[in-house]
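Down below is the structure, laid out as structure tokens.
Missing here is one protein chain; the remaining ones are kept as they sit in the complex.
Then we have subunit A:
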Amino acid sequence: MTNALEIEGLTKIYGDGFEALKGIDLHVAEGDFFALLGPNGAGKSTTLGIVCSLVNKTAGKVRVFGSDIDTHLSDAKLNLGVVPQEFNFNQFEKVFDIVTTQAGYYGIPLKQASVSAEKYLKKLGLWDKRNTPARMLSGGMKRRLMIARALVHEPKLLILDEPTAGVDIELRRSMWIFLEEMNRQGTTIILTTHYLEEAEALCRNIAIIDHGKILKHTSKKALLQQLSLETFVLDTEVPLDAAPELGDFHTRLDGEGALEVEVQKGQGLNQVFVQLDQLGIKVISMRTKANRLEELFIRMVEENAVDSSKSVEGAA
């Protein structure tokens, strides 16, 4: 199967000497729903910016559906749709004009562009706002406008940089459904997000990037299998004064008096309840402290931070 995106040895050093990308390799298969995760400043937006021609690379190769951006940039761009993190449309233009103008940049005549714009504006619930200047839209509508604009030329690869940042839960869920539908219809999707539950819910493959290096590049399933520890938060009927001893399970009280229990891979959760029952502690509700991917992500990034500081000390 063709790769939608291939990145080899991608390096970016900004004018001030900051090395944002340190020779990363990445590939995304056609039809994939792929998440690029990392803390702020990790290099996610720089990577996507280079793929979309918004950032000049220092070294390395980028191919979009086999088209090298150094030699076949136009072909690569024709296959790409981009939804950036920040609003980047003319706030004074009308919604319909923004979408059809973008289609025009891809060489699509107005008549054909109007049909495509209508299709996506309707799908994204913006058709009633087509004659409204963009500045009059709510934040959620502006995000949806950027998605409609990115899709108007029917790209094979859709790149979304934090598409649901600042969007309420209801709208976020409806955007997930829309993106899943696009992916089912064959569009390869790459997204960056801070909401790790979003990546866990939507994506099949994941790369974690930090300090300009890829820490992990694997399937979500394989990644989650590495999760050896999960923390559960138990709300008890009677508030506890101290964390009870539960054998092999590590326990502590959180700031609000709820009991946190760490469960290792292979340990049965029912053992926790048996022991709590023996101690006469009644549990009224339970939740995971963070979603599974978040636990892994935090651990990897923390470990990388420790490794980085060690190497700095070593160099000093």
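The rule is simple: a residue touches a chain if its C-beta (ideal position, glycine included) is under 8 Å from a C-beta of that chain, and two chains touch if they have at least 3 such contacts; residues count from 1.
Simple rule for what comes next: contacts and distances are computed from a predicted model.
**Q** Which listed name, "Response regulator receiver domain-containing protein", "Dehydratase", "Transport permease protein" or "FAD binding domain-containing protein", is the one UniProt assigns to the chain that has been left out?
**A** Options "Response regulator receiver domain-containing protein", "Dehydratase", "Transport permease protein" or "FAD binding domain-containing protein" narrow down to "Transport permease protein" for the missing chain.
**Q** In the complete assembly, which of A:Gly9, A:Gly41, A:Gly66 or A:Gly107 touches the absent chain?
**A** A:Gly107
**Q** With the missing chain put back, which residues of subunit A would touch it? List them for me.
**A** 14, 49, 52-56, 73-75, 77-78, 80, 82, 84, 86-92, 97, 101-102, 104-109, 149
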